[in-house]
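Questions regarding the structure given below will be posed in turn.
In this view, the complex is presented without one of its protein chains, the others remaining in place.
As written, the chains take the letters A and B, and residue 1 is the first residue of each chain.
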Amino acid sequence: MTSIAHPELEGLGTYEYGWADSDEAGATARRGLNEEVVRDISDKKDEPEWMTKLRLKSLRLFDKKPMPTWGADLSNIDFDNIKYFVRSTEEQATSWEDLPEDIKNTYDKLGIPEAEKQRLVAGVAAQYESEVVYHQIREDLEEQGVLFLDTDTALKEHPEIFEEYFGSVIPPGDNKFSALNTAVWSGGSFIYVPKNVHVEIPLQAYFRINTENMGQFERTLIIVDEGAYVHYVEGCTAPIYKSDSLHSAVVEIIVKKNARCRYTTIQNWSNNVFNLVTKRAVAEEGATMEWIDGNIGSQVTMKYPAVYLMGEHAKGETLSIAFASEGQHQDTGSKMVHCAPNTSSKVVSKSVARGGGRSSYRGLIQVQEGAHLAKSSVECDALLIDTVSRSDTYPYNDMREDDTELAHEATVSKVSEDQLFYLMSRGMEEEEAMGMIVRGFVEPIARELPMEYALELNRLIELQMEGAVG
Amino acid sequence: MSESGRWVKLAELDEIPEEGTLGVETDDETPIALVRTEGEVFAVRDVCSHAEVALSEGEVEDGTIECWLHGSCFDLRSGSPINPPATKPVPTYDVKIDGDDVLVSLDEENS
Partner (left out) sequence: MTSPSTEPKAHSHGLGEIPFSKLATHGSFDVNDFPVPNGREEEWRFTPLRRLKGLHDFKGEADGVDRLDVDAPEGVTVEKVGRDDERLRTAGLPADRVTAQAHSAFEEATVLTVAKGTALERPVTIERQAQGGTRFDQYLIELEPMAEAVVVLKQTGTGVRAGNLDLHVGEGARLTLVSVQDWEQDAVDVTQHNAQVEKDGTFKSIVVTLGGDLVRLSPKVAYKDRGANAELHGLYFTGDGQHHEHRSLIDHNLSSTRSRVEYKGALSGKDAHAVWIGDVIIGEGTSGTDSYELNRNLQLTDDTRVDSVPNLEIFTGEVEGAGHASASGRLDDIHLFYLRSRGIPEEEARRLVIRGYFLELINRIPIEELRDEIMGKVEQKLASHE
């Protein structure tokens, strides 16, 4: 391995968030899944009858549904060994000082209070294991009627809005993992932005798995009312353990008439996390939904953020980066379903594979009958750093109207010898040059991220590139 | 729609379980799901509008039938999907009960 080109990176391991904190709650949590476990979660949360019923029905669906075999290899998931619910603290804190010491240390190390102190975010949620342990929203937003709560609290405090929307975008039976999530969900964010309210700086959530063999099943529901705007950002980390953990979230978003929602994820799970997430938004007339999706960590990620363009002039956009290193499979992509006239969508996907990693783009563009003058463009670029890595593209385009336009293009390339030679002739080390090429490759997406996340992404890529050469 | 339509017997009432379904085929091999719920019988095309799946294998709840494969529910009266991933309706057919016979009007699909 060559020397680290950037002094600020010195002292960092290859996975920076891999420490584990003491794990009292996790050590005693039970493993395995059955009706009793599901009832117990519902009881502990003191939920209404309809939710308990829905959970039990979802468990039946989960048992009945086959494992998907079309994507990544999921055969190593041992559902009986997973801890489905770990309660780390009894009370949700509203200030950092109130957090239990060990949890506070974790988030201090992740740098969360800093972002909040510097007013870089409009609200923060922190989920540790199964539940949200800290929650804060700026008062001015609260006064405007913006709701930013953990999903468990939302069910208690806003049952009517909750029952109307929960499961309306992603039914439990959508796939095996949405059924699992609906059966055992816990935590996640609930956001409601009232009509015409613009939340100018992002709402932010941090998800942390600390227990070995933990399953984290957060459930996020975002409703952006007419003419409103919100940007939600989430980051994910976990310790490195010998055996695997499972993260299987469901995110449902409703973007109403002329509203806009941007959802940014920088996923940096450790390399023993299976990350199997269902994310789908419904965009009404004139609404805009944007997914910005960075997949750096995890052992396996399967995630295809979707936008159902239901109203005229609705827009959907996905910008995604996937970085697959040794032992990783990033199976990601996007789905755009055009159901109304004059809808438009754009997907830009960049993936990098190195060290035997595997990146796959899997996507769907569907233009349904009646979606006149729909437009869609898809661009997938893959960069292969070495000879042993792997890149796949499985797009699917389905057009049902004659007056639509669809363009899909994909390229796969290796790092150009010319570029490398040029940079090295200017005095750069090979590794540094390679890092620069990769950063240039993902730059069109990095520039869409909030500043601190763009820096974070660059830093993560440098870490991933360590040892890529020689 | 109308009384002048061609009514075809597709089943006997007691072949359809209460709060349940029966998948049948017409002479020209159109698959139809007969659904019995809250004292009424409904008929819809027995293919989900999202994927090639028989709706009659799904669960009946609150006036809807749920596709077992991806979870979309369809309103039994209108055929409209209640939730994604399906976004298009399934055709529905008028039904009348004549004694023990379940008659379905095949001339016209309502969608």
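Just a few scattered comments:
As a working rule, contacts are C-beta pairs under 8 Å (C-beta built on N, C-alpha and C of every residue); 3 or more make two chains touch, one makes a residue touch a chain.
This one's a predicted model, so the numbers in the text were calculated from it and none came from an experiment.
Only one of A:D80, A:E160 or A:D402 touches the chain withheld from this view, namely A:D402. From the set A:A27, A:M67 or A:L455, the residue in touch with the chain omitted from the display is A:M67, counting the whole complex. The residue from A:E312, A:E326, A:D386 or A:E429 that touches the chain not shown here is A:D386. Considering the complete assembly, chain B touches the hidden chain via residues 29, 51-53, 69. For chain A, the residues touching the absent chain in the complete assembly are 66-70, 73-75, 77, 353, 369, 382, 384-414.
Assume only the chains that are shown with their structure count from here on.
Contact residues of chain B toward chain A in the complex are 66-73, 82-85, 87-88.
Against chain B, in their complex, chain A makes its touches with residues 61, 64, 167-175, 178, 280, 282, 308, 310, 337, 339, 368-369.
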